[in-house]
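The complex is shown incomplete by one protein chain, all other protein chains being positioned as in the whole.
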Amino acid sequence: MKLAKMFKLGAVVALSAVFLAACGSKSSSSSSSSQVLNWDESAELSTMDLSTATDVVSFDMLNNTMEGLYRIGKNSKIEPGIATKTKVSSDGLTYTFTLRKGAKWSNGEEVTAKDFVYSWRRTVNPKTASEYSYLFSGIKNADAIMDGKQDASTLGIKADGKYKLVVTLEKKIPYFKLLMGFPVFFPQNQTAVEKYGSKYGTAAKYMVYDGPFKLTGWTGSNLTWSLTKNKSYWDAKNVKLSKINYSVNKSTTTSYNLYQSGKLDATPLSAEQAKQLSGKTGYTVRHASSTFYLQYNQNKDAFFKNKKIREAISLVINRKQFVNKVLGDGSTAAKGLVSPGLASYNGKDFATAAYTSDSVSYNVAKAKKLWKEGLKELGVSSLSFSILSDDTDKAKQSTEFLQSAIESNLKGAHVTATNVPFKTRLSRTTSGDFDIVLSAWGADFSDPISFLELFKSDNSYNNGGWSNSEYDSLIDAASTTDAGNTAKRWSDLVKAEKILMEDAGTTPIYHQATAWMINTKVKGVIYNSAGANYNFKDAYIK
Amino acid sequence: MEEKIKLSPDSFQPLPREEELDNEKIAAPSLTFTQDAWRRLKKNKGAVISLFIIVIMVVVAFGSTPFIDNATLVKSAPNYANLPARIPGLDFINGLNGKLKVGGTWVNEYAQNGASDKYFWFGTDYLGRSLAQRIIYGTKISLIVALVATFFDLTIGVTYGIVSGWKGGKVDNVMQRIIEIISSVPNLVIVVLMLLVLKPGMTSIIAAIAISSWTTMARMIRAETLQLKSQEYVLAARTLGESPVKIALKHLVPNLSSIIIIQTMYTIPTAIFFEAFLSFIGIGISAPETSLGVLLNDGQKNFQFLPYQMWYPAIVLCVLMISFNLLGDGLRDAFDPKTRR
Partner (left out) sequence: MRKYLLKRILYMVLTLFLVATITFFLMKLMPGTPYSNQEKMTTAQIKIMNEQYGLNKPVWEQYVIYIFDMLHGDLGTSFQYSNQAVSYLISSRIGPSAQLGFQAMVFGLFFGIIIGSVAAINHNTWIDTTATVVSIIGKSVPNFVLAVLLQYYIALKLGWFPIADWGSFSYTVLPTIALGVGPLAETARFIRTGMVDVLNSDYIELARAKGLSKFGIVYHHALRNSLIPLVTLIGPYTVALMTGSMVIENIFSIPGIGEQFVKSILTNDYPTIMGVTMLFSVGLVLIILLTDIVYGIIDPRIRLAGNGD
């Protein structure tokens, strides 16, 4: 899944925005000669056990302290990790990886093929209770193992000697190599896992590393920790940073103060800070492949079955004004459900190909007309409903803006803004306890279907009950009959999005971005918008 | 020879009726307890000014109801977002003339945003809504919350405290345990759970206050009652067979008034902050309504760039608090029999 918090990873990388910290030469007080980076984190590190990790901080730390078959570089480019050579069978179902000799764990043992086998079996074993094991789906027997029907040892992975790893798939996974750069697929050292038992991964000392950095100073619950250069890393000579100090600051006011005083080299910004600081040296926008959209609960409120009502709501939202004047952090006005830059065909971006301008434009006159007609068809003079969303600042601003846009333009609309904690919002959405919900989705992989699947009649995220049989059959065709025909599949998906947008089945609002201030001396930081966000292997301080 | 002085009845003259009365009469007009308190309150300048300010605030806040309603609050104009204060005629004072200090220099934000013909006395918020309107509305909500909390303090809190202290023994024990339990479950837990049952808004705030706000008052009153119970005048009243209710009203309450008033003055800011805290976690006042606490909380986040968004609500809140406290002091001096000298 991948609701809400866009940070919340996803398997593979969509088209990723990579931001090498902007150029410029404004000086800052942090010393330049020592290769020490001070980075802000907005949440605690909750575990270092890659089988049970679920949050963005854990995945970022794992990505920098561990090494898998591949390492994801700039623009989601696949770079060599433990694997030096990869052979794919002609049917695309068997991968044979040749592993690097001399890669070492921090306890001195060598990283071998059996570490991968052990790690993967451990993750898919339902007893391990890995919440991200669904990513293994497609690898031979993975689904059956996770269902508890087969033993973990039947998983389609085996070690052929110390340096050869063979993986067998059930079906083709076009993004399989990208997956291998995601921490859930990294190796684990059996000696360490068994030695530390239930303490494994709960503190820096209960862990072994094979990546560019080692974790130090993490007690399992504290707010500061460091990544220290790992001298036994196979490519240690190319790791330039000697240390990355992390500190958790939940208030962006605090972290920005720390940035100003030179105690931090990077800090995320709140909407207001972003508006005030945009254009300053160090101001950086990180885009995410994500969309915030409204879902109408047609099951609970019959009036949302009326297309005119839904259209009217969509047309009173001035998306440009919203992203520029209210959010102001680099987020962009929604063009459709699928975020721009996610996928392209013949040089045309999907979001452009499927763009249905009438559905996401701002047209108050038309909206008023549709609203009036809609009310007439329903035989009522007013409608009351609430907009459910998270209780973050951004979510509150969004609901307040929507409320204002709807109530002041559509006569007879009474809107309540309901802002609740993330988990409460989730459970309310799932149980259908909402009128309109502001949902968010981030791409799991760089394919429009990652978004379009959401509105299939039987999808567990389609909580509003919008359904269209033509849409369903197009989506089905794209993943079955037309799966091999790129052109046909593309046109299926474009058509599907157009159906969804023309019927106003959902109202996309904006594509998210986060604004940061980053010290201009920091270079070479690799940021990918999906998967593990940060890769510091090549980072350095000028 | 002895001379007899003969006094005839004629030598005596009856005094006129009025004069006889005059002798006994107390020069000052007879005053009831309240009249006396009022008289003494009037002598306290600070209290009178405070009372005046509070009355004005109440009148403005509640008088605004026909003008500032849901429709006004919900209207936004993001093009005019985050404009600083601009008051006609004060063009020469930076900060009140539409200029904002950006990176060390004063910039005319109104000209930059194409709002040269607009005047927002307190500036605007992030959606371009008038901050003045929002502060007035916020004051109203905060006053209502304060009133509600005071009400529960005075009814539940005082009664509970007196009963518990007066009865003593087993009753007291049970009642104290109940308070302990109520105050031991963190407010936050209670409040999050209330999300399940109640819709965000005034009802849930009132419910949350009703559950937890009065315990401190009850505890204080109980402690004082324990003390007063053994005072001579209470014992005397008891011996004379006064009913407990009468004793409570006639002897305990006036002597507790000092504590009651101070504690109430403590409840008011606590309630206002509690409301802000609730709004902060999502079950307080919901948009587009607002309160001083919400405005302060929003303002504090942008303090470095838009200081006025924090200072204006903060000033209003401070003035309100100071007035309540000075008035409270005055009332205490006026009502407390101990200070009647």
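All chains are identified by letter, namely A and B, in their written order; residue positions are counted from 1 within each chain.
The rule we apply is simple: a residue touches a chain if its C-beta (ideal position, glycine included) is under 8 Å from a C-beta of that chain, and two chains touch if they have at least 3 such contacts.
Source: prediction; values computed, not measured.
Check A:221, A:238, A:299 or A:486 against the missing chain and you find that the one touching it is A:221.
The missing chain, though absent from the display, is touched by one residue of A:118, A:200 or A:516; that residue is A:200.
Checked against the full complex, the one of A:92, A:126, A:174 or A:412 touching the unshown chain is A:126. For chain B, the list of residues touching the undisplayed chain reads 46, 168-169, 172-173, 177, 180-181, 183-190, 192-193, 195-196, 216, 219-220, 223-224, 226-227, 229-230, 258-259, 262, 265-266, 269, 273, 276-277, 293, 296-297, 300, 303-304, 310, 314, 317-318, 320-322, 325-326, 329, 332, 336, 338-339, 341. Listed for chain A, the residues touching the missing chain in the whole complex are 1, 8, 44, 46-47, 49, 52-55, 126-127, 129-134, 143, 146-149, 198-202, 219-224, 247-251, 253-254, 257-258, 260-261, 263, 421-424, 426-428, 430, 460-461.
The rule is short, and it goes like this: only the chains that are shown with their structure count from here on.
Note: centroid distance chain A to chain B, computed from Cα atoms, is 49 Å. Taken in their complex, chain A has these residues touching chain B: 252-253, 256, 270-273, 275-276, 318, 321-322, 325-326, 391, 393, 396-397, 399-401, 403-405, 407-408, 415-421, 424.
Against chain A, in their complex, chain B makes its touches with residues 70-71, 74-76, 78-79, 81-82, 102, 126-128, 192, 195, 199-200, 281-282, 286-288, 300-306.
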